[in-house]
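Structure first, then comments.
One chain of protein is taken out of this complex; the other chains stay put.
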Amino acid sequence: MTEFLSDEMVLNMGPHHPSTHGVLRFILQTDGEMMRRAIPDVGFLHRGIEKIAELLPYQAFMPYTDRIDYLASICCNFGYALTVERLAQIEVPEKAEYLRVISAELTRIGSHFVGLGALLLDLGAVTPFVHALREREVYNDLMESLCGARLTHNYVRIGGVSYDEPPGFREKTRRFIDHIEYEFLDEFNELASFNTIFINRMKNVGVITAEDAIEHSLVGPNLRGSGVKHDIRKNDPYSIYNRFNFDIPVGHGKFGTMGDCYDRYWVRVEEVMESCRIIRQALELMPETGPVRTKLPRVFKPPKGEIYVRTECPRGEMGFYLISDGGKNPYRLKIRTGSFSAAAMIGEVSQGVMVADLVTIIGSFDVVAPEIDR
Amino acid sequence: MTNAAAQYFRNIKDAVRTTAKGMKITLKYWLREPAITIEYPDRLGEGRTADDIVQDRFRGFLRLDSSICIGCLQCMKTCPIDCILITTEKIGEERHLTRFDVDQSKCMYCGLCVEVCPTSAITFSKRFEGACYDIRELCISHIHQPAPVAKPKAKEKEG
Amino acid sequence: MHNLAEIIYQFLAGRFGQSALLEPVFTLAAYLIPCIVALSLVSVISGLLTYFERKVSADIQNRIGPNRVGPYGIFQFIADGVKLLMKEDIIPDAADRFLFRIAPYIVLSSTFLAVIVVPFGGPFIIADLDIGLIFIVVVSSLVVVGFLMSGWASNNKWALLGGIRSAAQMISYEIPAALSLLTVILITGTFSMQQIVMKQGPWPWDWFIFHNPFTFVAFFLFMISGLAEINRLPFDFPEAESELVSGYNTEYSGMRFGIFFLAEFANIFVSASITATVFLGGGNIGLDPYTSGIAPQLFMVLVFFAKVVPLCFVTIWVRWSLPRLRLDQMMSMCWKYFIPLSFSCLVLTALWLLAFNGNGVFWRISG
Partner (left out) sequence: MKISDLIALLKERLRDVIVGIEEMPNNDVMLEIKRHDLLPVLTTLKKDKELGFISFTNQLGVDYGDSFAVIYNLYSFALGNKLTVKVFLEKDNPEVDSVERLFRGANWFERETYDLLGIRFKGHGNLERLLLPSDWEGYPLRKDYVYPEEYHGMALKRKTLFEE
């Protein structure tokens, strides 16, 4: 009887809802516009990538890492290649390292553009989204000229990268990041980030304290948005990131409380600028010529052992726990992704907010459904 | 009290100012910026085809040069999703390729087969328009009648 | 009172002669003809507005927009209409079929009722009611009934939320909209739309927007609350596609959805024409709308549309520039900012009229 008397309404948000960023489902318990709870229901995009890894040789798994986070496929390639290389102690040529860093940082820019744009789209601002995607199109062309694919790049190989830079790549990349840093972001901020309506929608919504963020295993921009200065590229440098000079942007309550949606958003905007800085330095330092790939035996068998390698992906730290039994397939590969803990966190922070705020919170975490489900 | 009143009017001012700024930008785009859309597929411009709008390294449909294929089956073995099927038969003295099918509906264009090919017999074309009415049309046979395999040169065999 | 119906009636009576038998036929024709003409005109205008909106948004976003049907894609809206007509009309099983069916017509008819008192310039007004402005305010709030109906009848929680949101929003924004219109009524002393047009002049300093500083503010207040009244971004809560899927029209398909769509764009036109009439002098070119010849009368129509089209553009432009507010922010914006401001505009205009003997800022120029 109480069931009927309560004011609660159960709303089914997703899996095909416009603002759930892929196939993500939330079961909302609402009281009119106010929400009591949002229970995330994930798994619609579960493809069993970890099982596939056990069935495939080490090199053949590389294309599948593209599909972990399709918006930032190079970062996933990079993490996996790094894991295998560290386990098998493979040296990577100097030039390949630079190409990896440049492409990974370009991917970070491209991925953040989708994240920022999609958040704005969820808040009803269509034009900034299209403008962000317009710039992502330039990035897509750059990556296409580098490796031949626009979305699932599959560029990084164990022991190097698949292609050397095409002619004119440096010039085009430099022009792209100059445009992003000096022109596009200013305009984007004026159009969207500093708009009063946008700020009011974002500030003091979905506040996560630093302790909570650590407690819930948040990573990447979501963790930094809460004011924790932690970036794998700085704190546990991999590849050649220690050669570059860059800052870790953290949230500091730019307009509201520290750790609100606006901080998470703003951290991403600043990360785009930092990525531009890294790319600019890498383009300066990158050797003109040189090998880009170490030859591996056709049947590649890393030594027996276990290793956990973390890399900084656009959605936070991506960890690969690899167990090798000395065979030609991985024995077990666990992929820890940023969106996974972020999706769990959405349910926690969305208690007692409005339905419209849930959309903001989902967008501000920048979750990508395949990365949650893998 | 005065603080609150000042805040009240500052809110109005801020809202008007930032809205005006944003609208100025959109107005600028409306009046000035040209469209960047490529009118695929029928208005690509003079003499341009779909192949011209993709970059040189574009990973499109797989293409086989059967005259230099040595039938080593490396591409078939390395393919993560088994979308290549090759059979060879010994007809007379020589090995012949009797079948070289690529299931383009399954292919994920990862490029592992192209990288592994010792003679660059299998390469990417720039073709990407694969829409068809029957999925079986996407299973492309590259060999229609048995063709003798090329002799591997000694040097390439090592690599 | 002069209006189109009377002119037609007199024309018919003159042509066919007076008789008791024909009189009801004439009356019917006199009222039906302008209605049909105006309504089809408004339908075409709102169709063109959809084209306009798509083209403007495309330009803002570096796209091309509709470009395949007709020159520059101008007939895209006709193709869309035909497509919607041919679509299957799906009514959900659990829906309240009767309410579900009539809801779009209620929305559309309340929009078109408002067109009756819109002066298109010159004598072209279907009925110049004495209570014209009040009539518009009253009729436009009927839309809420349609939205609530469609939200409820769909038997879909998202649609219901959209319907409730629209009720909350439109009833709230009715107040600032009506109050800012009242500032002009203080000056004119009449509700008749034609009278309001005639009391202004052809030049900008004759318009009520520049009558005094408070009508200037009231103009913007009306513009913005008009946006809320017609559910346009940043106030498109009843639809809010990223929150409520598609709000009240989630379950609608085919031409029923098309009718909602048509009503939305007709609303833009109506809102713009009210603004143009009340604040920007409508089709006034300094001549009497009834006695001058047909050429000046048509020029009046041209002037009227020259004012309406930019206002429609502003509505569209705002939509493609701004994000959406949140429901509670929209409410607090209404009750904390719009209603106090419009009230003070009303009172201050009254004081202004008292202090300056009913004259505006530019009374010396405008005479």
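Read from first to last, the chains carry the letters A, B and C; within each, the first residue is number 1.
Following the convention adopted for this analysis, a contact is a pair of C-beta atoms (placed from the backbone, for glycine too) under 8 Å apart; a residue touches a chain by one contact, two chains touch by 3 or more.
Predicted, not measured: the structure shown is a model, and the values here were computed from it.
Trainee: For the full complex, can you list every visible chain touched by the one that's not shown?
Mentor: A, B
Trainee: Just to verify: which one of A:216, A:254 or A:277 makes contact with the chain not shown?
Mentor: Only one of A:216, A:254 or A:277 touches the chain omitted from view, namely A:216.
Trainee: Can you list where subunit A touches the absent chain?
Mentor: 42-43, 46, 48, 50-51, 54, 86-87, 214-219, 228, 230, 235-236, 305-310, 317, 319, 321, 323, 331-332, 334, 336, 340-341, 343-344, 348, 373-374
Trainee: Considering the whole complex, not just the chains shown, which residues of subunit B touch the missing one?
Mentor: So the residues of subunit B touching the missing chain come out as 82, 85, 101, 103, 105-106, 135-136, 138-139.
Heads up, the rule we're going with is that only the chains that are shown with their structure count from here on.
Trainee: Select, from A-C and B-C, the pair of chains that is joined by more C-beta pairs in contact.
Mentor: Looking at contacts between chains, A-C has the larger number.
Trainee: Return the distance between the CA-based centres of subunit A and subunit B, expressed in whole Å.
Mentor: Here the centre of subunit B sits 23 Å away from the centre of subunit A.
Trainee: How many angstrom between the C-alpha centroids of subunit C and subunit A?
Mentor: 46
Trainee: Indicate the whole-number Å distance between the mean C-alpha point of subunit B and the mean C-alpha point of subunit C.
Mentor: Centre-to-centre distance between subunit B and subunit C: 50 Å.
Trainee: Send over the residues of subunit C in touch with two or more other chains.
Mentor: Answer for subunit C, listing residues that touch two or more other chains: 60-63, 320-322.
Trainee: On subunit B, where are the residues touching two or more other chains?
Mentor: 11, 19, 22, 25-26, 29, 36
Trainee: Over in the complex, which subunit A residues touch subunit B? Could you list them?
Mentor: 56, 59-64, 66, 127, 134, 137, 141, 144-149, 152, 154, 162-163, 166, 187, 190-192, 194-197, 298
Trainee: Spell out the residues on subunit C that touch subunit A in their complex, using ranges where they run on.
Mentor: 57, 60-63, 157-158, 161, 164-165, 233-234, 236, 240-245, 320-329
Trainee: Enumerate the contact residues on subunit C facing subunit B in the complex.
Mentor: So the residues of subunit C in touch with subunit B come to 56, 58-64, 67, 317-318, 320-322, 336-337.
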